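Let me begin by presenting the structure, written as structure tokens, before commenting on it.
Note that this complex is displayed minus one protein chain, with the remaining chains in position.
Chain IDs A and B follow the sequence of writing; residue 1 opens each chain.
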Amino acid sequence: MTKNQQSTRTLIRGALSLLVTAALYEAVARSGWFPAVLLPTIPTIVEALIASLRDGTMIWHAAYTLYRVMFGFALAIVVGLPLGILMARHQRVEHFFLPLISALMPIPSFALVPLFMLWFGIGNVTTILIVFYAATFPMAFNTWSGVRSVNPLWLRAAGAMGADENSLFWKVIIPGASPFIITGMRQAFLRAWIGVVGAEMIAASDWGLGWVIFDAKEFLNADVMLAALVVIGFIGFAFERLVFGTLERRTVQRWGMVRVAKG
Amino acid sequence: MQPIAIRDVSLNYDTPGGKVQGVTNVSIDIDASEFVCIVGPSGCGKSTLLNIIAGFLTPATGQISIGGKPVTGHGMDRGVVFQDFAQLFPWRTALGNVSFGLEMKGVANPERDRIAREQLRLVKLEKFTNSFPHHLSGGMQQRVAIARALAYNPSVLLMDEPFAALDAMTRDDMQRLLADVWKETRKTVIYVTHNVAEAVYLADRVVVMSAHPGTVKTVMKIDLPRPRDPLSVEFLDCQKQLMAHLGHNTNGVAH
Partner (left out) sequence: MQDAVTISVAEAAGESRGAERWRLIWRNVFPFVVVGGLWEIVAWAGIFPQRLFPPLEQVAASFYQLTVSGILPHHAIETIFRLLSGFALAAVFGTIIGVLMGRSRRAEDILLPLVSIGAPIPGLAYAPLFLLWFGLGNFSSILLVGFVSAFPIIFNSWTGVKAVKEIWVRSAQSMGADDKRLFRYVILPGALPYILTGLRLGLAQAWRILVAVEMLAAVPWGLGWLIFGARKFLNTDAMLAGIVVIAIIGILLEKYVFQKIENYTVVRWGMTAK
């Protein structure tokens, strides 16, 4: 069998598997074995999705969630990146922060949600801080290992060509550590995305995709819930593939450095 | 182009930068625009000596001066080429790599670009200015490294077995190219190698080092006209002499 035929077959099988799964779901949903509110049919879900997109509610929910996740994620980069670099460059900083990070990193971010709710109430501050907490450690940790793994030969070569501390840092260390830094961002975003959805469910405010799903549960609106799930999945997928995928393609992949980083 | 004076240089302990092969009481005088090869068995400290001259290591005793100025740390009067292909910055194109030293020197852009392109032409890579290192073969990467070391116009070129990791055919081409580049630029070159034929092909003088302690055993002048023919009787003769200095059995086949 040629490679082309094989890949066509893969495509057909893939489409078939999706179709069959969807048809099975639809059949079960229509069979009446389960209440329709719990198991809405696919057209109902699509309708709910379109309706909520059209009247703008879903877009607002997504906008709130995106605002929180981007705010927290940006904070995490602003803190985590310099912290990782400082830790790798100065032993004192490393000695101070590494034990703290090792102790804090294994605490799931959700464990702090009730505490933050007490301190900061329900809403943006709590969710943003949870996202920040979830994303900072992977950022700092990966940056730290990235800077440490910069090939010493590059530093020597740059030094021989007269690079001072400043240009050594910006033109050698940062690009040299970039595979790890990008991996760190990816991981950080993944954690941030999980964190924001979870935090929105628990520290419920009136807006946000996590809140929609949880709120829909109370009112048995399974169609809205599934529609929100689709939006959450879509945004997560878009960031992973489009934003980080593009970033990686433009930088480390183009430079042939992708193998250096560990996933 | 500057003469180099190496006086009683010794270094016999491990530095924070890692373990080093010791050198003891090394003194060599090198003329301006001279091509000197340093050969010796592994463990004779030839790379250590080169790193001391480059300023990456500080000798315990003795001193080195280039054009009368004593060496303290690395400086832009020297260009360095290492053996490892990974020395190029993967995130910069060939042109970007060659421009780096000029950038550090503060040369502004139209000029910087012009010089870098010229250097790439010198090593016959003008077609690959915008390629990233991982798209270039090993030989091409080493040529970029040479162009990069020459670009900011140092008076001395230091080379640490730059062609050792290349296949035999490519290595021959590279030696020919280096001889041409040297003829054109007239840099003072110190070239570390363990390959006898390479030393005879390239050098005006060959410094033979011995191990335990790492020191200069003898200095041999190569008086062959350039361009040299590696198959000529005189060339093979020189090679035999050099191998004798290194303590090899000269009845065997020269390599």
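Assume contacts are C-beta pairs under 8 Å (C-beta built on N, C-alpha and C of every residue); 3 or more make two chains touch, one makes a residue touch a chain.
Just so it is clear, the structure is predicted and the values come from calculations on it, not from any experiment.
S.K.: So which shown chains sit in contact with the chain we cannot see?
M.R.: Missing chain, whole complex, touching shown chains: A.
S.K.: Per the definition of touch given earlier, which of A:Ala62, A:Leu83, A:Leu226 or A:Val252 contacts the omitted chain?
M.R.: A:Leu226
S.K.: Going by the contact rule already stated, which one of A:Leu18, A:Ile59 or A:Val78 would touch the omitted chain in the full complex?
M.R.: A:Leu18
S.K.: Tell me which residue among A:Trp154, A:Trp193, A:Trp207 or A:Trp255 touches the hidden chain in the full complex.
M.R.: A:Trp193
S.K.: What does the interface between chain A and the hidden chain look like in terms of residue numbers?
M.R.: Counting over the whole complex, chain A touches the hidden chain at residues 9-10, 13-18, 21, 38-39, 95-115, 117-119, 141, 193-194, 197-198, 201-202, 209-210, 213-214, 216-217, 220, 222, 225-226, 228-229, 232-233, 236-237, 240.
In the analysis below, only the chains that are shown with their structure count from here on.
S.K.: Rounded to a whole Å, what is the gap between the Cα centroids of chain A and chain B?
M.R.: Comparing mean C-alpha positions, chain B is 49 Å from chain A.
S.K.: Tell me, which parts of chain A touch chain B in their complex?
M.R.: The touching residues are 151, 153-154, 156-164, 167, 171-172, 175-176, 178, 251, 254-257.
S.K.: Would you tell me which residues of chain B are touching chain A in their complex?
M.R.: For this pair, the touching residues of chain B are 54-56, 74-76, 78-80, 82, 84, 86-87, 89-92, 100-101, 103-105, 132-135, 148-149, 152.
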